[in-house]
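For reference, the structure I am asking about is given below.
Every protein chain of the complex appears in place save one, which is left out.
As written, the chains take the letters A, B and C, and residue 1 is the first residue of each chain.
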């Protein structure tokens, strides 16, 4: 899933991805290699946050058993 | 003027006093010598606060030109 | 900026609605309510007319000088109050949340120990003047 400007750059709010990536970082590399819009959205990981199964985590988090991965910029609630 | 339990001990909310007292502390001594209810109310000055002309001050404050002196316990607003 | 000292009840919600509609960005409120703990049947608040308005007015001016507020209000009741009734309310409005929070806490800390109000709790066994707390006096030191 993608939110805010990450969603706008990638062009879809969500998609199904079959992957053998071991970590979030591996998934980012895999997607970035696939198409330029991913490479563009993931060009600066320091500006991104990630949640696995709706829990905020880091890019080195394992994906084993994960059902939902979300990428988005720092949150601006409140 | 007297407020809260100081008013209750002295028995009146306000009174006119002609005094030559130089400071608030002098006025307290003068009133305490006058009647037991004053001595009782003023027995522990640490438990009292004083305002001269509606401004919080200390017991060593001068009374020259003062029109209104008020004695009361620590405030419990809010 | 507004200071209201009155005997009549007031509606905290109505005041917040008015402030929120002014669109400041951040609005903080504190509302003090008479608690029914123990067997308290109510409260009686004595105040020093004239000095009360003066003292609170000076606090609001201080707060306006220290924080960038677009508006502020202090309303405080006196006289008899029933359990569950609002005693007083502080409202601060600012473009930034930190300013609104800090100014509201500053005003509350000063109202507790420097505004000439005295609370008397009314219970089944008579009435008792509420004692001031050392921690309330200590709270002033952070400002």
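Here is the rule we use: a residue touches a chain if its C-beta (ideal position, glycine included) is under 8 Å from a C-beta of that chain, and two chains touch if they have at least 3 such contacts.
Since the structure is predicted, the reported quantities are computational estimates derived from the model, not experimental observations.
Taking every chain of the complex into account, the absent chain touches A, C.
Although one chain is not drawn, the whole complex shows that of C:5, C:73, C:108 or C:122 it is C:108 that touches it.
Within the entire complex, the positions of subunit C that touch the omitted partner chain are 11-21, 23-37, 83-84, 86, 95, 97-98, 100-101, 104-105, 108, 139.
With the whole complex as reference, residues 1, 3-5, 7, 51, 54-56, 70, 72-78 of subunit A touch the missing chain.
Operating definition for what follows: only the chains that are shown with their structure count from here on.
Centre-to-centre spacing of subunit B and subunit C amounts to 26 Å, using the average Cα coordinate of each chain. The mean-CA centres of subunit A and subunit B are about 71 angstrom from one another, to the nearest whole unit. For subunit B, residues touching at least two other chains: there are none. For subunit C, the set of residues that touch two or more other chains is empty.
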